[in-house]
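The complex appears here without one of its protein chains, the remainder shown in place.
Order as written gives the chain letters A and B; numbering starts at 1 within each chain.
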Amino acid sequence: MAEIREILQQFVNFMEPAEWLFIGYFLAVNLTYILLVLISFFYIRHQQNYYQVFNLKGLFNSNLYKPISILSPAYNEEVNIIASVDALLQLHFSDFEVVVINDGSTDNTLKLLLDYFELYEIDKPVDLPIDHKPIKKVYRSATYPELKVVDKENGRKADALNAGINVASKDLVCSIDADSILEPDVLLKLLKAFMEEENVVAVGGIVRIANGCTIEDNIVKKVDLPKSYLGRIQTVEYLRSFLFGRVGWDYLNSLLIISGAFGVFDKKAVVEVGGYLHDTVGEDMELVVRLHRHFKEKGVPYRVRFMPEPVCWTEVPEDWSVLGRQRNRWQRGLADTMMRHKKMLLNPKYGRLGMLAMPYFFFIEMLGPVVELFGFAYFLIVLFLGGFNSTFVLLFLTASVFLGMVLSVTSVLCEELSFRRYPTLGNIANLTLYAFLENIGYRQIHTWWRFKGLIDYIKGDKEWGVMTRTGLASKSKVNKGFKKLKESISSFFGSLKYWAVIYGTMIIILALILHVLINNGVIPDVYSIIRSKLGI
Amino acid sequence: MSDDSPLILVVEDTEVIYELLLYKLKKSGYRVEHRANGKEGLEAAKELQPDLVLLDVMLPSMNGFEVLRNMKEDTATKDIKVIMLTSKNREEDIMKGHKLGAERYIEKPFKPNILMLRIEEVLGS
Partner (left out) sequence: MDISIYLLVIVSLVLLGLTLLLFVSAIFIRLRHRKWAADIDQYRKKMLPHVLNYLEEGDEKEVEEQFTGAKLEYYAFEKIVTEMLSQVEGNEAKKLKELLFLDPIFDHHYKLLISNDDVDRVKACNYFSNVRLVNFKIIKKLKEYLNSPNQMLVFSAATALMGSEDVNLRVEALCSIAKKNKISDMALIELFHKFHSDEDDQNEVEGEALKAVLENQDISSENRALFIKSITEIGYYNLVDYLLEKLKEPTKDWDHPEILIANIKAQGEFNNIKSVKVIRTYLDDESPEVVSAAVSELSDYGSEDDLPYFKYLLGHSDNKVKKAAVYALLQNNVKETEIVHEVPESDMRTITKYVMMYMNENRDRKHS
């Protein structure tokens, strides 16, 4: 025991000079967030005021507008493929095509498409400006001439999208995930960006969480919050990251991320920079950064926009280990993009991008988990050794928890001021509650996932990590019930450790509060009183 | 309004427009029914067996072409006359509607009085 104390003490001594680093980091992060919140809050209100009155009805009369190709990569999506393609074909837009890319599925995806849409073979494109795994065949639907299906050898999502870009015949390409649910008027709303400004090369829309919503025929009929803890936490996360993260960066004209689940690009620009990168896990972010870099270096005016109005709904993982793998992958993708483009970091040649956005993503998003994790460890150990003024510790802790909460609640308020997609007052109360709960336990676990992602990146792990999807249709009831039982048992044990962390964090905080309160005589020290009463 | 006057089913989701249509049709002495989305429209066509369906293309849950296709595939509904009503003004759509078997294709913005004439024509033939 004494030896352990010794080692820990050494660690504390070693870390002591870094204390200013933790506090500095804490201040920097929160100041950036507060700045982003303020910008977004006013910017979103400003935009919203106009969008309510700015009349776009009767627009888009001309065929000279930019038509869109929707690229939907599909790998073993037999559960959902027909419904999702059907829904895509129903989008409201005057001139668009749907390109489904069957990325070497091993299940019945292609066969289902062939039968349902009466596909017939057409010729493969001859001109291939960007490269990808070979295309086997290209089909067109006899019932919907605007539907093309590309059958190619298996690659990554980036590879499939590149093939899609080569097959696409329209001016704009819209990349989505196979399970993205687009709202019917989404393309019209996105096109506003091209209307407002010239030289737009990429536009992202907001991604919202479909778990908990009532979905019919791949259209969201009734919006509601997810039922599970993880689903609700992610709802708060998504609101925050889209409604004030991206809106803020859009205002500062340095948006670096467009979600892979939903983004529209100028085809010419994407081809000019060579399409998606094959050997990265963060191909969506990497492409946007590369576009920025390319056009900045070329000195051509260009714009990358985020529009908070067009919505894409997506199913998020509600299982701890799947979510962990997803976040791990995001972190690796982020790190990979940052390292590939580190030339832009703190380089005044790239303007606000180099001096603001890149440093933010590099130091706060990418390296943040390292600082945070050491911070937590340091804090726990010092606490264990009893070396702190516990009131100060509690102060620091409260400030960070409450600040995180204030920031998240602001995004809930932004939502209220603008789009109000969550219908009931209960939803608002729930979101506020989870904005609070997120900071206790989940945030620490999230930090750990991101930290591991960074380590995995350094070790050179470029794998995707399997996403299991629940799928919106089911096969047989018995089978499903059995599978569900098995899944719930294994996920119960798998998630035990995470819950332990969450309750652990809560207990530590409660103990601290109790400790401080007793020390300061706010509540009587029952334990000592009893001891002294008993004469021990 | 007598019971043997023709029954017209209006499938349209814009409130002011269907209110206008219903008002005008009732004034002209037709019996009317209304549905605001494609799925319900299709079900109502089967159930009510109207003499004519006024069908919008941009509908929630199932678009007008789909409704029309389904109606023409079902023996119970394939003889019901259909007038398509839509804001899409592209040639291909008109061709598509025609190919699927719509009696008339009326573009929005439309002239309500002309629409009434067309309805009379279609019902008379």
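We take it that a residue touches a chain if its C-beta (ideal position, glycine included) is under 8 Å from a C-beta of that chain, and two chains touch if they have at least 3 such contacts.
Note that the coordinates shown come from a computational prediction; the quantities given were computed from them, not determined experimentally.
*Asks:* In the whole complex, not just what's shown, which of A:345, A:405 or A:440 touches the removed chain?
*Replies:* A:405
*Asks:* If the missing chain were put back, which residues of subunit B would it touch?
*Replies:* 14-17, 19-20, 23-24, 27, 87, 108-114
*Asks:* In terms of residues, what is the contact footprint of the unshown chain on subunit A?
*Replies:* Residues touching the hidden chain, for subunit A, are 49-50, 53-55, 57-66, 120, 122-127, 140, 145, 191, 194-198, 389, 391-392, 394-395, 398-399, 402-403, 405-406, 409-410, 412-413, 416-417, 420, 425, 428-429, 432, 436, 516, 519-521.
In this section, only the chains that are shown with their structure count from here on.
*Asks:* How big is the gap, in whole Å, between where the Cα atoms of subunit A centre and where those of subunit B centre?
*Replies:* Using C-alpha averages as centres, the distance is 44 Å.
*Asks:* Please give the residue numbers of subunit A that touch subunit B in the complex, ascending.
*Replies:* 90, 92, 94, 184, 216-217, 219
*Asks:* Contact residues on subunit B for subunit A in the complex?
*Replies:* Interface residues on subunit B, with respect to subunit A: 58, 60-63, 88, 90.
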